[in-house]
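Before we start, here is the structure in question, set down as structure tokens.
The other protein chains are all here in position, but one chain of the complex has been omitted.
Which chain is which? They are A and B, in the order written, and residues in each are numbered from 1.
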């Protein structure tokens, strides 16, 4: 049996029984997925997935990084020039190394997908690699395994994609036009027109001007162009923006200073620190726009992208080489929070890869600012231990109601139910421990578990 | 039942039985409270508390911050201009939001006070808000609910208040004159005459000169004035000083340098870094005075006070907006410790809001310097999980005997027994786990539990 019904529940039998009871009531609740990276094309065009390697190996940076760490070349995983092109060969490499994933969330997610989505009940290994490949490949040819069918089968209530500010949202348009009822909403992600360190930044800003008819030659025009794009995203169903910055630094410059900074940025005449200062200023501007238009703001900070220059050059971005760094929020967010942090119209959801800030900074901040919500454990940390550490470190100071529910943050479609299941189980385990230690009544735990499983995300993201 | 007799004990039945046995022997031990913020007027004048909202809501920054974080305006809590003035209305707001405290230490403390102090056995909610209000209000009119009576009823052996260097300690004088036997001791807290960033610093220093007759125009006279005030505090029973600094930075300047720095500070002619350097130097001077006069020194560092400028301006200090920051002790304390860290006459107790330093810095430092003791988990961290993390992170390196017992650090009188109870339960739970895993014999655990419950505090604070 690949999936034990009691997985992730506490060892103590009395506590396990409580966790089981709690889980039973949330197990089948609809999935609310307010932050993710599924390909909008899946929803717009509903294509079949090409083969098992394209579905489970090549695009999954968790899988790829683990194999690379143990000496498997990118080429053997179908990545790079002269890469292996036979998906069956790639699959075999993956299967041969499947033991590497022991103890990792990837193992839980993959086993869940193999078992629940493809009906495979034996753990993947070298010996059954061909059989697994054949079964998955056969099913992928079946319309029941196309994206929209899986969306329905997974019980997804709503899923948000993440889309560049310049995106035409054509796939979202296609969904609307198709008559299919799945709720797919875009998210306004302006990094490419906000971060002067982005490749092609200047070109992007010019395109922003063309798309909106705003005069991006001026600071006011540039801000107006953002407003126009946000309006367009809202018209397509967006309820949130997303900001992926190296640091959470914010700034609140005077008009003249901001204007001058923008001119330097636009002309590529940056002095040291200008790029970070511009990103910092733009977070505050985005927060001001959120006060006006009601889009919920998300801040993801603390990752050093593409750590290895050679890998970036040869294999590109998102190949497993984004590595977290120490992150400080208390000082960094002060300018933004002084500007609009007490405004009841703003919701700003904070994500970190540096767990030491949970208890030290994020819970104290989210536990007092009405605009702040604590995002769920992110990236490396939306795992069983990651969720446990998150709850244990944040609940005592921020409570449950200042957290923003769970989100799966994934581009791996088949892992979505698995991830929400891990989150629901981990939260039920945590609640059960509060009950056993008499920090919570059982009735209270039953009220909280569906909130954590979806309702808090609905509220935080205004879905 | 609001309070389960087994609350906070481990789930495993065998371990729970050991915890229960350990707790039974410390449950009723006298409360030693060597660091707190109770109002000296309570002890000097023994007034009745005005009403339930004044007792439980308005002055409790944990309660206020949680309500504010969920959108309740300060005004609705009786704070600020044009604030709600009817305590019953404030109480209703509090009761309506009581579910927000699920999973927080405030819930444990409040339930404990409602149940043990006021005999209310139903959890507070909107429906019973009026009844709870009436019961508490009625009791508050009873002399048995005045501060001195509660002091006796709570089994408090000694309580320390925290008092500015300029304080006349009139309430402490009144206690002595009254014949009441409760032991209330002051603590010398010189921040207002040591930190050049304090509002009114210059005026404070002048007052220090007037009070002591010392010539604060010179560095030597300024130090002499501190010595005089410390002597006065000692004569009133003080055994400790307390220092609340943004960072734990210390310095040990040469005489000429220190003299020149003081002149700049006094004249308000500060150059960049001078304020921090002066605070740093003063920590070392205070440590030197402690070597001479035996006052135990406490250092509380790592909080960024009044994070939001608008809240500070409209509602003042201590409104829930003090937020921790990353703190490093190893380098910061070196100058002080090089000067007097090996002196057996010094005791310096260290507190942190940055838990990442427990295992990394504080336990290694307290585990070797004879002058250092590790203060208990502080502020956001004197909670069940906070205490567990503290013990797990520090015991292996510093042992038990380099810790300074528990202190409640509170201005909420009715929470004092609750906080000490949480601490005793959490420590018994931890000891029981050491016993079950055979890291400690049961007899040793029985020796340690009363030490952790009070005796280590008595020793560390020389009470």
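What we mean here is this: a contact is a pair of C-beta atoms (placed from the backbone, for glycine too) under 8 Å apart; a residue touches a chain by one contact, two chains touch by 3 or more.
This one's a predicted model, so the numbers in the text were calculated from it and none came from an experiment.
Engineer: Of the listed residues B:137, B:280 or B:363, which contacts the missing chain in the full complex?
Structural biologist: B:363
Engineer: Where the complex has a chain not shown, which of A:55, A:265 or A:353 is the residue touching it?
Structural biologist: Checking each option in A:55, A:265 or A:353, the one touching the absent chain turns out to be A:353.
Engineer: I'm checking contacts with the chain that's been left out. Which of A:52, A:386, A:405 or A:454 qualifies?
Structural biologist: Counting the whole complex, the residue in contact with the absent chain is A:386.
Engineer: Tell me which residue among B:397, B:410 or B:423 touches the hidden chain in the full complex.
Structural biologist: Final answer for the missing-chain contact: B:397.
Engineer: Considering the whole complex, not just the chains shown, which residues of chain B touch the missing one?
Structural biologist: Touching the missing chain: residues 10, 12, 14-15, 326, 328, 330-331, 334, 337-338, 341-342, 344, 356, 359-361, 363-370, 372, 392-393, 395-402, 433-434, 436-441, 444, 447-448.
Engineer: In the full complex, which residues of chain A touch the absent chain?
Structural biologist: 4, 6-12, 65-66, 68-71, 99-105, 107-108, 123, 304, 307-311, 320-321, 323-326, 353-356, 380-381, 383-386
As a working rule, only the chains that are shown with their structure count from here on.
Engineer: Cα superposition of chain A onto chain B: how big is the rotation, rounded to the nearest 5°?
Structural biologist: My answer is 120 degrees for the C-alpha fit.
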